[in-house]
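For this depiction, one protein chain was excluded, whereas all remaining protein chains were kept in their positions.
Then we have subunit A:
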């Protein structure tokens, strides 16, 4: 608690310093002699009326007393404390509002510069050649996968797709820093995590086509992957519902004392949902090992972050819940890797939640049902796609180390492309789910009403097969 106190005092004094610069807001303390109020006498009427009168009088003279204010404040505050429920809190007779934002935004942790060179004196976990090459390969694979599936949707072969373009570093680097036992609760723009864990391109394709090899048995829209084998919870469309669930997973891991944490992802838009508040608050109170990773990519469909919240992004919200937080350059694979790895350590060993805000940009449209050029400039998109591309940035670093060549690049891309096209063809040809999968898994065992409904539908299809699609079989 002493540490907190010192830290908050620094915060308060630095805020005061900042506020001096924007002097229109506050009125400084009145140092004319005044009766000392004991805590019992403090009531709003007693407190305010003489004070308010003196405020108006002293307002212009206040600023000169600035330096005096800071020193004597520190002395006075240290001595006087009130014990309210929730712990002791110092008091001050200076009426001061915490400003809505600090003059300086929380800086972003970054290791690689735009040219893929490590910034001198950076803190980071070193990455071996093997790991770095694997990370790069997966980032490139994710890019190719996104492009091909997107095209497939455009060609009408799948009904829907959602790309992670521009967010490959977040996807892959975070997954690389986790252990396979860590339970992942994604939003929907994190297929890279599943890819890292070993989900094959064929398995991705099967889910998108909803065929009989899909683990979800054709019951969810494309990109709503889920695999219990890979500790990747099935994606559910409503935004942010996974956040309180992550608190629950953390609770479960804590109960079983496992060496694992829950990792959940959310976008900037999703932080407006009530479940964001709920999930973070619960994880903090429970002291559960949960890592919240917010992909702040600037856009929630057409809503820019300036219309989504008025805080300094998401990272500042962590402290409001008592959660340790960090802002990271989400397009820097090494920074994301290091931050996630540290956060995981903290979450598991200290049994606490951690919040990571990864700054990035959504290069693609929100989904195939969106055309983002309608609400943002095409050259803005180009800029982020070309010069701020996380894949290229990491590639430069890997290449500079002599671990990757142009031949490797073209070989990887063409092989992946070929594999994807084959996977799509195979998935497309594969049969769809039989009728019984419509009624299975609603409950563990089919109840009577569903049995009846299934029988009814089966009879209908058998009686009039011409009215049903040709691939539709019972």
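As a working rule, a residue touches a chain if its C-beta (ideal position, glycine included) is under 8 Å from a C-beta of that chain, and two chains touch if they have at least 3 such contacts; residues count from 1.
FYI, contacts and distances are computed from a predicted model.
Undergrad: Determine which name in "pyruvate dehydrogenase (acetyl-transferring)", "AP complex subunit sigma", "Glutathione S-transferase" or "Auxin-responsive protein" the UniProt entry assigns to the undisplayed chain of the complex.
TA: The UniProt record for the chain left out of view names it "pyruvate dehydrogenase (acetyl-transferring)".
Undergrad: Among A:217, A:385, A:417 or A:458, which residue is in contact with the omitted chain in the full complex?
TA: Checking the options A:217, A:385, A:417 or A:458, the one contacting the hidden chain is A:217.
Undergrad: Of the listed residues A:98, A:119, A:285 or A:455, which contacts the missing chain in the full complex?
TA: From the options A:98, A:119, A:285 or A:455, the contact with the absent chain belongs to A:285.
Undergrad: Touching the left-out chain: which of A:253, A:343, A:359 or A:398?
TA: Of the candidates A:253, A:343, A:359 or A:398, A:253 is in touch with the missing chain.
Undergrad: Among A:90, A:226, A:322 or A:434, which residue is in contact with the omitted chain in the full complex?
TA: Going through A:90, A:226, A:322 or A:434 one by one, A:226 is the residue touching the chain not shown.
Undergrad: What does the interface between subunit A and the hidden chain look like in terms of residue numbers?
TA: 183, 185, 214-217, 219-220, 224, 226-228, 233-234, 236-238, 241-249, 251-256, 262, 274-275, 277-279, 281-282, 285-286, 440-449
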